[in-house]
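One protein chain omitted, others in place.
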Amino acid sequence: MNATPEIHRDDLASKTGMWLFLFTEMLLFGGLFIVYSIYRFRNAEAFHLAAHELNVAIGTINTIILLVSSTTIAMSITALQKKDKKLALILLCTTIILGLAFLVNKYFEWGEHLKEHIYPGSAVLALRGQGDVLFYGLYFFMTGLHALHIIIGLIFIIVIAVKISKDKITFDNFVLLENSGLYWHLVDLIWIFLFPLFYLIT
Amino acid sequence: MENEKNHIIPYRTFLYVLALLITLTLTSVAITQIYLGTLTVVLALLIAAVKSSFVLRIFMHLKFENKIFTFAVIGVVLILSVVIFITFLDYLYR
Partner (left out) sequence: MEPSFLEHKGKYKGLFSWILSTDHKRIALLYLFSILSFFVVGATLGLLMKFELIAPGKTIMTAETYNAFFTLHGIVMIFAVVIPGLPAVFGNFMLPIMIGAKDVAFPRINLLSWYLYVIGVSLVLISQFAGQGPPDTGWTFYAPYSFRTTGNMLPAVFGAFVLGFSSILTGLNFLVTMHRMRAPGMTWLKMPLFPWSLYATAWVQLLATPIIGITLLMIVAERTLHIGFFDPTLGGDPLLYQHLFWTYSHPAVYIMILPAMGAISEIITTFSHKTIFGYKFMVASVLAIAFVGYFVWGHHMFTSGMSGTALYTFSLLTFLVAIPSAIKVFNWISTMHQGSLDLQTPFYWAIAFIFVFMIGGFSGLILGSLAANVHLHNTHFVVAHFHFIVFGGTGFAFFAAAHYWYPKITGKMYDTRWANIGLVLFFIGFITLYGPMFYLGFKGMPRRYYDYDEIFHAGNIISTMGSWVLYSGLAIIIINLFASLKNGLTAPADPWGGKTLEWTVPSPPPVENFEEIPLITKGPYDYK
């Protein structure tokens, strides 16, 4: 059944609502940035040294993965506007695959740390000193919360892709696609800051 | 709002921005390999801020939306910054 034209549709309201929700996400992570900045200030040396233990190569690759995925989802909007439904879906699938690749990388990265018994609450970590405890506590918490948001974003995008394939979202009714893009870009933005703060402050 | 629907950003634009973002990313990795003391963090965050502004302006469409959205984003960042600043007034001077 095709969507009947809605008399009371307000795309700007929908987009505004999404932006307001993004503000709450910015402040949610913002709280963690507050904690990070204070503890970095108080444990500068320890943070600096601990950052060396993170794999810059994987971090850089993950950063680029997200940047490309932001590009593909942005391009999918152009594709839909140009009535190229097939390209739009291909671009969205690419976005999803890239998102999954990010998560796989994270899984292996975390796996390395867990192998060495470095995780919040571990005795090994406690022995290494307070600076390390805080660094890794923040690392796991912030990248973990970020990964959760990637999962949420991917679910959102999958739902949108299904709607596009069923013509519920079309070239002249695509605010939901835009909103999913906005959410995904936010997830990218958060990582743009997480990356230097954990991997590059050496 | 009708003109918004007709405004289509060319694929090329997104690809140029991507190229720029990747370049900035690699630059920040390179720069932070050099020891510059506290300047390292500042530079890394500055580059992150520049990357963010491109994501916000182009990918997230802020350049083409009503200016009020941009002001709101700036406002949120400002409030968070002031909160961090005031919190540091405690930790810096204890």
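Per-chain residue numbering starts at 1, and chain names A and B are given in the order in which the chains are listed.
Convention: contacts are C-beta pairs under 8 Å (C-beta built on N, C-alpha and C of every residue); 3 or more make two chains touch, one makes a residue touch a chain.
Not measured: the values here are computed from a predicted model.
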One chain isn't shown here. Among A:T16, A:T94 or A:N173, which residue touches it? A:T16
For chain A, which residues touch the unseen chain? 10, 12-13, 16-17, 20-21, 23-25, 27-32, 34-35, 38-39, 42-43, 120-121, 126, 129-131, 133-134, 137-138, 140-141, 145
Residue-wise, where is chain B in contact with the chain that is not depicted? 76, 79, 82-83, 86-87, 89-94
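One rule holds in what follows: only the chains that are shown with their structure count from here on.
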Could you give the separation in Å between the centres of chain A and chain B, each centre being the mean of its C-alpha atoms? 15
Taking the complex as given, what residues does chain B use to touch chain A? 1, 5, 8-11, 14-15, 17-18, 21-22, 25-26, 28-29, 32-33, 40-41, 44-45, 47-48, 51-52, 55-56, 58-61, 69, 72-73, 76-77, 80, 83-84, 87-88, 91-92
Which of the residues in chain A come into contact with chain B in the complex? 11-12, 19, 23, 26-27, 30, 33-34, 37-38, 41-42, 56, 60, 63-64, 67-68, 70-71, 74-75, 77-78, 81-82, 172, 178, 181-182, 185, 188-189, 192-193, 195-197, 200-202
